[in-house]
Every structure is written in structure tokens, then in C-alpha cells.
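So that we are looking at the same thing, I have put the structure below in C-alpha cells.
Of the protein chains in this complex, one is absent; all others appear in place.
Chain lettering (A and B) follows the sequence in which the chains are written, and residue indices restart at 1 in each chain.
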Amino acid sequence: MRKILVVAEMGRAGPDDSAFELAAAARAAGKALGEHRVAAAVFGRGVAEAARGLAPWFDDVFVFDDPQLEIPDGEAWRALLALLIARERPLLTLIAHSNHGMDYAPALAGQAGTPLVCDCVALEVRDGRLFAVRSVYGGKLNARVSVALGDAGCMATLRPGAFPAAPAPQGAGAAIHAEAVPAALTPRRRCLGTVAPEPGAVDITQSAVLVAVGRGIEEEENLGIIHSLAEALRADVACSRPVVDKKWLPRSRQVGTSGVTVKPKVYLAIGISGSFQHMGGVKGGPFIAAINKDPAAPIFSVADVGIVGDLFELVPLLEEKVRELKG
Amino acid sequence: MEIIVCVKRVPDVAEVEVEVDRSGRALERQDLAYGINEWDNFAIEAAVSLVEAHGGRSTAVTVGGPEDEEVLRRALAMGVNEALHLCDPAFAGADAHGVALLLQRAIAARPFDLVLTGAISSDQRNGQVGGMLAALLGIPQVALATELKVENGRAVVRHEVEGGLERVVELDLPALVSVQTGINEPRYVSVRGIRKVADQAIPVLDAASLGLDAAQAQALLAQVRIEELFLPQRGKGAEMLEGSDEEKVLKLIERLRERGGL
Partner (left out) sequence: MSASDVTLPAPAAQDLLGLPAPAFHLAMLVLAAAAFGFILWKRARLLLQGAPDPRLDRIGTRLARLLFLGFGQARQPRYPAAGVLHILIFAGFLILSLRSLTLLGEGFSAGFALPGLAGRAGAAYASLKDWTALVVLACCVVAAVRRALFAPARYHDRHARKSHAREAYVILGLISLLMVADALYEGAALAGSGGAGPRLPLASAAALCLGGLPDAALGVLHLSAFWIHNAALLFFLCYLPVSKHFHVITSLPNVFLLDLRAGGAVKPPRHGAVDQGAAEALGVGRLEGFTWKHLLDFYTCTDCGRCSDQCPAYATGTLLSPRMISIKCRDLAYQCFPLLGATVPPEERPALVGDVIAAGEIWSCTTCGACEEVCPVLIEYVDKIVDLRRFLVDQGDVPPSLQKPLAALEKHGNPYGKMARKRGDWAGGGEEGGSGVRVLKEGESADLLFFTDSCVAYDPRLQRIGQALGALFGAAGLDCGTLGKDEVDSGHEARRMGEEGLFETLRDKNLEALGRRTFARLVTADPHAMSALKNDGYGLAQPILHHSQLLAELLAAGRLVPGPLGDERVYTFHDPCYLGRHNGEFAAPRAVLSALPGLRLVEMARARSRSFCCGGGSLYLFSEVECEARMGELRLCMAEEAGAQVIVTACPFCLLNLEDAIKTSGREGRMEVLDLAELVVRSLNRGVVG
């Protein structure tokens, strides 16, 4: 029977959202294949319970529970997945296109000798091939690529958030398989520790979601509403030059030709007119939403959606609704 | 220390309205300007400064057509000692796996302690070649490096993981590190600098010299097929959200949700 393997990443409180997105994508692909089983692989220390939590979405769950796996290390996952794939021979392996996924998926594919399609935003299986849509050329074009679903199988990493998460299917849960973890998993790569970014020195060049504030904020005291909106959105705060000029935010937060270049997925511009110097620092074709009181502000010509209005009314309201939504 | 740095020539499309050519599978190349992949530029700087600090030799390698030689010249101008050009019509259409395979054949025949690549290339954005190459060479690897030091025969690398965190790992050499932008400040390459290395010989390796049968190369190198390129749907100018403040905000949340902003 055709197998589809999903590598489930664990968050601090159970499986990461991406695990359910991968599950849904796997099911959709499986339908096109006919009879199939969807399996998950779970790694960590003390993850047995979390693995059981995944059971309703899958037919099999392979659990790698070992002290060596306490910190998710790409090379360790690669070693174990290579063994699992050699044994289970899945037709398709789905991995989240996270930083972690980017660390081990290519090496895993290289080792397993399977083709890999990265950062997919859509998948389709037909005519014995996997078709995927991916964003290329800095987001300016999409590519539809295909790869044969042959003996060696195939791998794909999926962009987090691009696939709807699967609702829990009704019926029987998965079979849980406790997998053995060999000693000395990664003798040639050792983890020395984890570094949290220095407080205050947020690197907005790496942020996926940015709440950018401009001169429209008027006073330093008003920045509070921006910070709490960003917190609600789990975004980082960026700004345009006037805000830095007034020393309300550090220069490391300034987007633009004189500041830093950012490449988020979503850019929420609040009270920013959108001067060319500022927009010159926004790259990678993000989704841009703008709030400005001036309907003629240039930001609206580059934004995807815009709201004309008073940011002092709109921002707190937006935060409230976002918090309601996130519970 | 022997360092190999893998580089790629890519079109610079940052400020350009890209178009798809008649085949529907490739970029309209006319009027495009090309240059070094941004990530690779950081990798070259890392290679050059490591050799400056520890001695040894750095070699830049690329897979591509004759026109791609310019990125090797640029690497030489930045201070890389040698360059290697994997060039054969049979390599056309190679996917990331194919490129990794070619690189592996070229690199495995030479002494090396460290292989550097950019984390991704700005054109295809696969981010695969580094990891695949490491696997093919049978060496440890790490992706998205933001700091790289070499001490006592080991590479100590800080790399990006989830949640804005970074992890420090230690790799035994030989190893492969794919670097993230911002790992250093790449030096500027002046036009004069390029002219100065214009005469430096760059060996070219073709399919035969990599032990590949040109006739079979295609099947081996190009497993992932580009079916079509198309413009993502996007309107011109912002869609203005109307209604009461509350309605506007709810519509905005809806849009943010669609685009992964929530």
C-alpha cells in the first residue's frame, strides 16, 4: 500500500500547526493515489503523549523518543529519517519548510536519493507525478514543477501557512510505533547550545510578519498601541526613518534604503506614507496592508489592501479583534 | 585550509517586472541583468576571510554556461584563489539535485576541508544544493549559518532555528556550511578589481571530465521538471477596505489570515 510520510515538528505545547497542514496535504495527495496510509514521524524527548495526540490524523505514528532528541537537531532527524524511509519506502515524504526543515530536508533527500521539491504552496498528484507550485524569482513568479513518483519516492517541503490545517478525521486512531534510537546519532555534528537573541536587538530582517510604524504615530507615547498590536499578531515592530530620527525606536528597526532591508511575508504599514526610501527596504514581495489617514498616500499604490482612517481608532480595534480570534 | 565555495549566477529581478518567455517555462531573459546570487556573495566573503585568517586556499565553483563565468571572475576579484567552471551543454536544465551531483563529482576529486554555499538562490529559491551536496560527499552540514568560525579542525557555526532562536553547533571538518545573508559584510568588488583578474585562467570541467555520459546526463540531472511559470495573482494598487471601522478591521484580519499574517 502507498505510504505518505509526514514529519511532524513539535512546538513547546504539542505538535506545531504545520503538522496538521502537512496531514491535510498528505490526505489530499493520498486521495489521488487511491488506497494509501498516511504516517507521521515524531521526534523528541518525552513526546509519547504528544504523539498519541497526533493519532487521530494519521494511520501510523512513528515515535522517536530519546534524550538525544531533546533539542531538534537537523542532522539527528536526517539520520533517523533516512533509516525510517529506507525501511518504510514512502512514496511521498512531506516536511515543513521551516528553518529546521531547511536544515535537514535537502541532506535527507541527497542521502535517500529521492528528488525534493521545496517551499511548495500547492500540491497535486496526477498521472504518476507530483505537481507543486512554488514561488520563484523573489516572489515575482510562481513555478509549477513536477517530479515522477517513482520507486525512490519523492519529498516535498511545504510552506507553513500555505495549506489549510486538517480537521481531525473521524474514526480509528493511528497505530503508534515506538522506534529505537541508536546511540551516537550525529558524531560529526554536535549541538553546543541555543542562543536567544539579545533583548531589544530584534533582527527584523528575519521577521515573517512586521508591523511597521511611521510618522503618523505622532508621539512617542503612542507607540504602545503598535507594540501591543505586534504582540497580538506575534509580529515584530519595524518603522520608517522619522521614528528613528526622533530616537523613539533603535536604528535596527528602521526599514528603508538608509535602514535595513526586510523580506517578511506580511507587512503591515501603519501611518507610513510609503516614500521610495522606505519602500526600497521592503523586498521579497510581501503581502502589504496599509493604514493611513491620507487616501492619496503613496503607500496605497504599493499595498495589497488599504484602510483609510484614523490609526488611533483602528489599531486598538484591530488588536482587540486579533486577540479575540486567537483566544 | 582548503575551502570550496559554490556560487551561482542569477538574474537580478529586484526592481524588474519579470516576464515569462514563449516556452512558458522560463524567464524572458532579454533585458535582464545578471549577477552573483546574494547569499553566495556572503559565502565568498566567508571563504576569503577564513583563508585570510587561517591561510590555505579558496576555490569558487559554479555550474553553468559560458556566460556564468562572470561570477567566478567576481569571486576571484573578491579574493578567492582559484575558480572551477563546470560547463557543458549537457548540464542545461539540471535541477538542484543535479547541480549537487555535478559539484560532488568535481569537489570529491580535490582536497577540501570546508565547503560553503549560499543558503538559497534568489532565482529558484530551493535552498537544496548545500544539504544535498553534503549528503553526496558524506560530510556533516548545517544550513542558515549566521556565524562561522574555524578552530582546532572544527567549524563552530551559529545557525537560525525556529522562533528567532539561534543554535550553535560544532562540526568536524570536512563539513559543509550553507550561509545566511548577514553572516558578514561582503567586500565591494570594483570594476577595476574585475579587470585585474580578467586574465586568470579558469579550468573548465565538462561532462566527460566529471565521468558523466552526456547522453544520460539529462535523465540523471533533471528529475524535477518546470512545467510552467506564471504570474501570481495580484491586483494593481491596494484593494481599499470600506465600511465602518469594525468592518474594515474584520476584513483586514480576513486578508491577513489568508496571507499567513495570523
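Rule of thumb we're sticking to: contacts are C-beta pairs under 8 Å (C-beta built on N, C-alpha and C of every residue); 3 or more make two chains touch, one makes a residue touch a chain.
Small disclaimer: the values here were computed from a predicted structure and weren't measured.
*Asks:* Could you run through the displayed chains and say which ones the absent chain touches?
*Replies:* A, B
*Asks:* For the full complex, which residue in B:71, B:129 or B:189 touches the chain that was left out?
*Replies:* Result: among the candidates, B:189 touches the missing chain.
*Asks:* From the list A:242, A:264, A:285 or A:309, which touches the chain that is not on show?
*Replies:* A:242
*Asks:* Where the complex has a chain not shown, which of A:18, A:206, A:273 or A:292 is the residue touching it?
*Replies:* Result: among the candidates, A:273 touches the missing chain.
*Asks:* What residues on subunit B make contact with the chain left out of this view?
*Replies:* Touching the chain left out of view, subunit B contributes residues 12, 14-17, 31-35, 78, 185-196.
*Asks:* Which parts of subunit A are in contact with the chain that was left out?
*Replies:* 215, 241-242, 245, 251, 257-258, 273, 275-277, 280
Throughout what follows, only the chains that are shown with their structure count from here on.
*Asks:* What is the distance, in whole Å, between the centres of subunit A and subunit B, each centre taken as the mean of its C-alpha atoms?
*Replies:* Chain centroid spacing, subunit A to subunit B, equals 21 Å.
*Asks:* If you look only at subunit A, which of its residues touch subunit B in the complex?
*Replies:* Checking each residue of subunit A against subunit B gives 9, 71-75, 78, 98-100, 102-111, 115-119, 131, 134-148, 160-162, 186-197, 202-203, 205-206, 208-209, 233, 235, 265-266, 268, 283, 285, 287-290, 299-309, 313-314, 317-318, 321-322, 325-326.
*Asks:* Under the touch definition given earlier, write down the residues of subunit B that touch subunit A in their complex.
*Replies:* Residues 11, 13-14, 16-18, 20, 27, 95-97, 100, 119, 122-136, 139-144, 156, 158-162, 164-172, 175, 181-182, 223-232, 234-235, 237-241, 245-246, 248-253, 255-256, 259-262 of subunit B touch subunit A in their complex.
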